[in-house]
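The complex appears here minus one protein chain, its other protein chains still in place.
Right, chain A next:
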Amino acid sequence: MTASTTGELAAPTPEPVAVPDPPRPAGRPPRPVRRREARVGLLFVAPMLLLFLVFRFGPTLGAAFLSLTDYRLSGDWRFIGVENYARLLEDDLFWASLGVTALYTLVFVPLTVCLSLGTALLLHRAVWLRGFFRGVFFLPYVTSIVLAAVIWKWIYDVEDGLLNAALGVLSLGPFDFLGDERLVLPAIAVTSAWKGFGYSMLILLAGLQSIPREVTEAAVIDGATGWQRLRWVTLPLLRPVLFFVLVIEAIGAFQVFDAMYVMTAGGPVRASYSLVYLLYDTGFKFFDFGYASALGLVLFLVVLVFSLIQRRLIGRDD
């Protein structure tokens, strides 16, 4: 009987220990020992299992169930079948928020992937102070998106914001970045990209470093220019990592809420009113919990589709 190697998931293990898995002794241990081991195992899992039962599995099933009711936290409620979903299809606000979220994702994902790929490529080639720059680029990631939103809200300010002051020097503007329907989503996307690109950068940097040196050196000998090497050697080899980053950023983008809540309160005229914002308002402003749960299920389905595409295209990572 070998150690279980079935079904390994995504991430490689941290700081591998030098000693490899020793082979298990052949044959099973005698019964009483096995039973004791099982009891100990269950006891050690018990606290986490209890937490998962109550706070993960429970609410997940609860979300599906609530979405079939008109539950409102107080008073009577009844089972209304798929009525909430029928309502969704006819709800302009839902489609609008879905549109805002999709548009935001379309702006945010390319922006953040370009930014993290660009900085990763720069860092990969940098010889001096690599650790320092890596730290600088990663720094915003350890802060809160609320903090990023608060700072950037002021940077975007029409009257005395930093950005308009800078643009003023070039005699441009002023722009009302957060008050203009066309500018608000890109403006928020820039803030989120600033906050989060360091994470994808690190993943991409690790990917770049795992490309064998010989491959790029061979390309140099064949006389490829820097751009050709990037286009025909580095990027194809980096594709699985790039795709991983693309999908997790898209999943994150579809859940956007905090930045919009703080920077624009969903405005102007709902131009930054995302799906999760609608879910939040439906639940905690109008206490329409059944309908809000249906919105949550839509979010889950979108994320599921992203994950399935990822699985399909890069298969199980190992």
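Everything below uses one rule, namely that a contact is a pair of C-beta atoms (placed from the backbone, for glycine too) under 8 Å apart; a residue touches a chain by one contact, two chains touch by 3 or more; residues count from 1.
As a working rule, contacts and distances are computed from a predicted model.
Participant: Which choice in "Aspartyl/glutamyl-tRNA(Asn/Gln) amidotransferase subunit C", "ABC transporter permease", "Anti-sigma factor" or "Nucleotidyltransferase" gives the name that UniProt lists for the one chain left out?
Facilitator: "ABC transporter permease"
Participant: Taking the full complex into account, find the residue in A:104, A:177 or A:194 that is in contact with the omitted chain.
Facilitator: Checking the options A:104, A:177 or A:194, the one contacting the hidden chain is A:194.
Participant: Quick one: say which of A:117, A:233, A:247 or A:279 touches the chain that got left out.
Facilitator: A:279
Participant: Decide which residue listed in A:68, A:205 or A:246 touches the omitted chain of the complex.
Facilitator: From the options A:68, A:205 or A:246, the contact with the absent chain belongs to A:205.
Participant: Given the full complex, what residues of chain A touch the hidden partner chain?
Facilitator: Chain A touches the missing chain through residues 3-4, 6-7, 9-17, 19, 21-22, 24, 34, 37-45, 47-49, 51-52, 54-60, 62-63, 66, 71, 73, 118-119, 122-123, 125-126, 128, 131, 133-140, 142-155, 160, 162, 165-166, 194, 199, 202-203, 205-206, 226, 248, 251, 255, 257-258, 261-262, 265, 276, 279-280, 283-284, 289, 292-293, 296-297, 299-300, 303-304, 307.
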